[in-house]
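Here the complex is missing one protein chain, while the rest keep their positions.
Here the chain labels run A and B in written order, and each chain numbers its own residues starting at 1.
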Amino acid sequence: MIHLDADDLWVMATAACCAMACGLLGCFLVLQRLSLLGDAISHAILPGIAAAFIVTGSRASGGMLVGAAVAGLVTAFLAAAIRRIGRVPEDAALGVVFTSLFALGVVMITWVAGSIDLDPGCVLYGLIEFVPDDRVELPWPLAGVAVPRAFAWLAGALVVAVVFVSLLLKELRLVAFDASLATAMGFSAAALHSVFLGVTTATIVLSFEAVGSILVVAMLVAPGATARLLVDRLGAMLLVAALAGLASAVGGYLLALCMDTSVAGAMSVVAGGLFAAALLLSPRHGAVARLLQRWALTLRIRGEDILGELHRAGEPRPSPPSAIAEPPPEMPRWERSLATRLLLLRGLATRSAAGLALTPRGAERAEELVRHHRRWERYLLRETELPLDHLHEPAHRVEHFIAGDLARRLEAEVPDASDPHRPGATERNPD
Amino acid sequence: MPHDPSLAQPVRPPTPRAGAPAARAALEVHDLTVAYRRTPVLLDVDLEIPCGSMTAIVGPNGAGKSTLLKAALGLVPAATGAVRLFGKTLRAVRRSVAYVPQRESVDWEFPVSVLEVALMGRYGHLGWLRRPGARDRAIAMEALETMGIADLAGRQIGELSGGQQQRTFLARALAQQAELYLMDEPSAGVDAATERAIVDVLRRLRDQGRTVVAVHHDLSTVMAWFDRVVLLNVRVVAAGPAAATLTAETLAKTYGGRLTLLEEAAAVMRRAGA
Partner (left out) sequence: MSWAADLIRLATLEDANTRIVLLGCGILGAAAGSVGSLAVLRGRALVGDAVAHAALPGVCLAWLVLGDRSLPVLLLGALGSGLLGVATIAAIRAQPRIREDAAIALVLSTFFGAGIVLSRMVQNVPGGHRAGLDGLILGSAASLVRQDVFAIGVVAAAALGAVLLFFKELRLLCFDRSFAASLGRPVGAFDLALLAAVCLIAIAGLPAVGVVLVVALLVIPGAAARFWSDRLAAVVILAGLFGAAAALAGTALSAVLPAPAGARVRGWPTGPLIALAAAGLFAGSLVAAPRRGLIARLLGARRLAAPQQGAPDALPEERSR
């Protein structure tokens, strides 16, 4: 059992505030394909922070915020200018700007490394372990209570992010979905985008000192991407992203404690791990779910093909050869046996000494399939150029999917469910 | 596509149709089904395009027109069905097929000159490691001449107007010296003069016995320019000589709402499958 003291809890709380604020805002970055802009900003604000350090000589967050905000603006401006003037592709322009600014920041920090308390390494992976050492007293309503300075700032960032997202959810959704529509409807997409980037940059800056540039990127992108795989609605996505952020912060801290390693690194590993889990296991979009779905579909189609075989075997008069000129569908043995077992289980077929036979319900379903098949053939015959002997294959594929609304509409369009291949039933001369 | 490939059955030999030319078809498509992740599908497309014809593929947005060309060239995987070119597989006749992609599909800021783009048409004949020689240059220059842009040969392609860019693409196709030309909207977004020039060149190709298949978006000119028409909306609505095929009824079927059952079925199958 890990023993957690008050300092551990402060670190976790700070990281959780950071992760949830970044997660909320990151949802919009992911949706608008701006993930790399988040990456770029989180690197490019370094010279601003370094300049603030050099000028103020301290790590007080006020000056840092201003410096970083300026650097963030410079990034956005430079990238846009390079793209316009140099006609450089967008990703390359970002690459040029953020690497240059980050390099500048590292050089500035190295220059003064002896005189201030900052190490080039910590800009990458932060100082979150030392968060509890630096405390501030809260203002009036809670005067006398001292909390870690980073916690106070990041809790503030979380509040701002929550308020911003909940107040402007409707507008943000519209802009993320269709910026030009939003502009046409009178919301200034550009203005909202600028405000959004401003809030995001401020959150990145505040997170940067605590957790370093790399974890900021992880926290901006991973929770949003995880949520994107798990839910479909924006509101739910925000909630899931915040929860994923929280889980990454807490889980990452515990992992770091167990393995005696970097907290920021462990948190980004957990955030990435949650995404990987969602990628594999998401109930609707996960790889495993899709595999199972595909497999279930194959078995259903196999089962229905077997129903069709049984139905035709039991028909009193064989159809003319052209109508069912289908070779017996080849299916792997295990698929056939599994599909048959499923038919028995669902009560659509019975097995007796004479072999497999349809139950009344199975016969009903088989007749339904045949009706759908013939109606689809008739529909194709009426609507397309397909020659008569090409109708069977498409109908055979589609028949398994005709149900519900589609079945009702097909019936309305094509009331006649007799076989179009039978003489006298054709509408068009089959050559 | 949702269904298992093993459900697909062997392709049948083409069905002879009344009035089909005795000559072998330049392009035959049988029971072709193509599924993209979200964008349109082709469903059971069956098609024959005779040699020496000039055919327009017409249909609404998202009808699968570009996809049909790409599937013919093997650029998108077919879920079912087969394509034959001059009665052979694509691999066997690849050098006889030229392709003009949509103009928007490339980055026109790319650092190449007009002549270099035209020379790319020779790459298929050159193979991997050989560089274009004097003869290839002559052919490329001649193609630029034909398209009326020989004097722009040294220009960077980003400096060209839209019409000149399209002429460059056509020159590249001409330099391929192919028998079958598959063109994706060759006259989209170009000026009237370029459009005329393009049609002249296509006609000349046809008169030399080459086959031209072009995706075309302008219903007002299709009858005047093309011999044959394929009306496409996810599947072939109608195909044949332009005048006989373009009727109010077929157009309504192509562009109207009566085809929704097919689209709906395609959507249901997509949802069920992946």
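We take it that a residue touches a chain if its C-beta (ideal position, glycine included) is under 8 Å from a C-beta of that chain, and two chains touch if they have at least 3 such contacts.
Owing to the predicted nature of the structure, the values given are computational and were not obtained by experimental measurement.
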{"item": "Of A:L215, A:L234, A:A247 or A:L410, the residue in touch with the unshown chain", "value": "A:L215"}
{"item": "Given A:V70, A:V96 or A:V160, the one touching the chain that is not displayed", "value": "A:V96"}
{"item": "Touching the absent chain when the full complex is considered, from A:I54, A:A69 or A:L124", "value": "A:L124"}
{"item": "Touching residues (missing chain, whole complex) on chain A", "value": "30, 33-36, 38-39, 82, 85-89, 91-96, 99-100, 102-104, 106-107, 110-115, 119-121, 124-125, 214-215, 217-218, 220-222, 224-225, 228-229, 256, 259-262, 264-269, 271-273, 275, 279, 285, 287"}
{"item": "Residues in chain B touching the chain absent from view", "value": "37-38, 70, 73-75, 91, 94, 97, 99, 101, 105-107, 110-113, 116-117, 120, 123-124, 126, 128-129, 131-132, 148, 151-152, 156, 158-161, 163-164, 172, 191, 193-194, 197"}
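Going forward, only the chains that are shown with their structure count from here on.
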{"item": "Chain A and chain B, separation of their C-alpha mean positions in angstrom", "value": "35"}
{"item": "Complex interface listing, chain A residues touching chain B", "value": "87, 89, 290, 293-294, 297-298, 301, 326-327, 329-331, 376, 379-380, 383-387, 389-390, 393-394, 397-398, 400-402, 405-406, 409-410, 413, 431"}
{"item": "Footprint of chain A on chain B - complex, ascending", "value": "2-4, 6-7, 9, 12, 15-18, 31, 43-44, 46, 80, 107, 109, 158, 235-239, 253, 258-259, 261-262, 264-265, 268-269, 272-274"}
